[in-house]
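Only a part of the assembly is drawn; its chains keep their places, and the rest are absent.
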């Protein structure tokens, strides 16, 4: 399969089309990015890589980091997580708070904000220095010690993150957050602020496409079964209320962030990161979705 | 892979455990079945088959038939369907009516009752004799002309199906059912009443595990792309509010029915049908779920 040619062809085609998406502006710091950037990076499990466009420009990973916190919490204590957060898709955006009420403070899954807040709370309870240990975990799976939090973004989100503060307090009212609410929010905004480029993201997710081991063979991050289960959660829950649409059109597990990044996996074959800041109405990168839909059609490779 | 031995071992193990599930009784006719029956049938795309237990005892397929109506409607007119029904998981059971209201009568996906009613309405509009044509379609994909509706079950469901009548009338109030409500309900209860055994179900779904073609090579039922998309919908939406759990634990696309049947697919490899009438609290066969979870663990084969 000539991945490079397929990537290049689709890239050129999409680059030539008008992108009607809008950059996220509710986090002030994110609004200042050049909206027309567009990068792609594919990493195979046998360590080949293919790239195109702005694949080395760093951006804010935002919700993609929820996979990092989940993987780390799963590694530390898989059994506790599932008492405090579910694995079901969340349905539509209107009812997240209603569902928390009906489900008595148990978020539907760890890929929505409510669930990620609970996972952050678990990490704060389990780790002595959660901020550094999580960052080191991301650096390890990426093989790149230069990855950092972007404190300006973290502060920017905190200053306007009233809805997340509402969620955290609401979950706390059911007893499903154990640490101080401010501390949990602070950690959550830090992990969302991580800056990475497409290459780093494709590297970071390669252990999930490689059954839990780093593709250079140096280290097992998670048991094969746990890696597959995280992948399953990405598939059913990774795109908010567009998860079904993504599975239907792209056919790969993935996770998006409002910074415009999307990571997807073809288990046993490759991980791929795409980035372009303009978002569609559901909050997912419009060029990213379009690229991945065209890419799995062209390669004929999906999990189905 | 010695499928027969794996099936036998798991079958014996589960058979030896107490099944705490309950047979569905809200449809009176279903309540009269022997609850301890348990059958398995696996059919590979290269036409090998493996079975165990009550694999030839017919039962009511119930919601599994929603895949048949979807496949037939998709074949007739793929573009119309997606204007009238979505592809997103439906979230929890509490809000199906709320979601219909917020989404103005557009059901979330074709695997929930609301969506299947709309698909039935589409078939009634497109076909001259929907009852017979749908039955013939099922006979064709199964390769078995003996399959029939069970009219006692259809009548039994109609007499107590007030919630489905509520859904159909509600959708009609938004204009998303075009035919007479009674006619749509009548057709819906017929398709749910189809009687099949595990062998027939595994056969019927083999075109989906075989990229859209019958595995004897005699006929293409659906384009490869359409077959994959139906498979994707089964994965994200096939188990009501336990879809995430099934994907997480089993890792295969599937569809269950309250008659106790479950069908699952491993694309390019096999289709498998499991049946045991006792249901867990979410309405899915408890032995069926247990069998499939053990089976994919033992074989190491899942889509992830």
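List of remarks:
Residue numbering begins at 1 within each chain, and the chains themselves are lettered A and B in the order written.
Note that in this section a residue touches a chain if its C-beta (ideal position, glycine included) is under 8 Å from a C-beta of that chain, and two chains touch if they have at least 3 such contacts.
If you're wondering where the values come from, they're calculated on a predicted model, not measured in any experiment.
In this structure file the homo-oligomer totals 4 copies of one chain sequence, with 2 depicted.
Just so it is clear, only the chains that are shown with their structure count from here on.
If you average the Cα atoms of chain A and of chain B, the two centres end up 32 Å apart.
Residues of chain A touching chain B in their complex: 86-92, 94-95, 98-99, 102-103, 108-109, 225, 228-229, 231-233, 235-237, 241-245, 247-248, 251, 253, 267, 297, 302-304.
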